Structure formats: C-alpha cells, structure tokens
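All protein chains of the complex are present and in place, except for one that has been dropped.
And then chain A:
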Amino acid sequence: MESMPSDTLSPWWGPVDLDLNTAACWNVGPTTLWAYRTPQDWRILYSSTGDAMQHDSSVETPLGVDRWEEMEAQAQADTAFTLHRHTFRSTPTTLDIQPVSADRSIVVRPEHPLSIPPGEEVTLYLSLPLWIRVVAGTTALEEVPSHRPSDTWFGPSTQEGELCYATKTAGRLRLTNLPLRPHRSVTPLRIRNDAPDSLPLERIHVPAPYLALYAADGEDAPTHLWTQALTLTRDKGGVITEVRIRTGPPRDLEDAVRIQEPRREIKSGLVLNTFRAIEGLLGTA
C-alpha cells in the first residue's frame, strides 16, 4: 500500500481507521509514534528525538507492511525506540489518538526574573507539553509524552512537597506573540497583585492533571490546544487568597471546543492548597 502523507489530517489527534496489516505514523513535536494493526494485536512503537525545539506535526496513513517492518527492524537495533504489543481477540479497527494534559503538575519558571508591581493585573500565556494517549476501541493502550520535561521538586523542603515536571516560559503577555505549537497547550494565567509590594514570580505551579483541554482554530493558524484558564489573586495582606480554575474555555476563545476531560477531579480546597506552596517559595507568606 502506498504511503500517503496526509496534511489534511492536521491536527494530529483524532480517530484513524486502519485495515489489517497496515500502519500509521504520527509525528508530534519531538515524538514519533507508529501503530500497526494485525488480526490479534496492535503494535505501538515510539521514540523521541529529545529535541524540544522540534515543533512540526504530521500524520501519515495508511502505510504498508514493508514500511512497518523496516521500522520494527530499526527499533530492534536502537534502544531509543520502545515497542509494545497489545493483544486482542480481534483488534478494533479504529485507533483514537488523543491529546491529554501532563500526568503530574508542571512547575513553570520564567526565563528572566518577572515581577508584578502592586495594583497590577497581568495575563501570562504558559506553554505546556502534552501527552499523547492511544486508545483502541474503549481501551487506552499507551500514553507517551510529546516531549518529556525534566523532573523537579515543588515544596517548602526536601521532605515535603510534590514531584512535578519542570518547564520554562518566556512569560509572554500578548496572545499575538505566542507561538502556537501543535504538541503543546497554552494555559492563560491571570495574576492580580493587590498587595502593597511587588510579587516576584520565580516559579509557577500549574496543576495540569486538573485541567481540561480545548481545541481552537486560529485566524491564520492551524487548530491548537488550550487548557482551562487559571486566576491567581494576591490580597492586600500579601497572601494568595484566591486561585480559580475557570470553568469553560479560556476568555480569549469562547467558541473553543472541549476535547479532553481533566485526568483528576478537583476536590474542594485542593487547588488552593497546591498554590499555597507558592507563597512560601515566593516569600510572600
């Protein structure tokens, strides 16, 4: 079967029907994912270049058995590839590729020191890596990060805290300046500082597993993904009193479509607690 690079399949997520003994390939940023269907198993192969600066995405389907065998041989010789087989009595025809938020919270550090003067309110646009979930029928087969961020620790001490992923932000304040990358989502974070002193933002803890994903079409840009927006308010006493996850799509994109539910449900007080650590870390407590 001829391989057919299908740019029309942009965005990279969505269901793909595959005949028996055919494969498909998804390039999502630095990660390449292959799926091959036999009567009895789905074979999922993936690798990452580790190059965070690789932003392209494409989907190729269907690919013939010869292309798959070539890839499988390459995977056996190269430890950078991971191959998993998922056996079924009879394999479902459709493979659904879904974007999901990270499985742990993400700590975002501005590339340059950033502070918010008293009485100011700003919206920062944070770019966060996405995970690729492979679903066959109703079963989730794999979850692969589009880019594996480094681990980090977020907490007041080495004894208490939470293991998170680390990423950096350029701290963009205008939506038009934001590069829209298909393998990352954008999280709008509005911060209001009512305290009489500046709020230095050294690190921001984003509770990614609690955020739903929205897909939005830009004017000239391809479809891209957003998470629910976050709002952070610091009161006159210098204490962060209110942290809110906005229900519904971000304010800038009212007609965005909700395509993925959060991994975890918010328990009362949880979000406030996760942000409480910021106060200690920022020295605003």
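We take it that a contact is a pair of C-beta atoms (placed from the backbone, for glycine too) under 8 Å apart; a residue touches a chain by one contact, two chains touch by 3 or more; residues count from 1.
Definition applied: contacts and distances are computed from a predicted model.
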Candidate names "Mechanosensitive ion channel protein", "Cytochrome c maturation protein CcmE", "AzlD domain-containing protein" or "Toluene-4-monooxygenase system, hydroxylase component subunit alpha"; UniProt protein name, chain not shown: "Mechanosensitive ion channel protein"
Absent-chain contact - pick from A:Val135, A:Ala166 or A:Ile245: A:Ala166
Residue, one of A:Asp17, A:Asp66, A:Asp103 or A:Asp151, that touches the chain absent here: A:Asp151
In chain A, positions touching the absent partner: 50, 107, 109, 148-154, 158-159, 161, 163, 166, 203
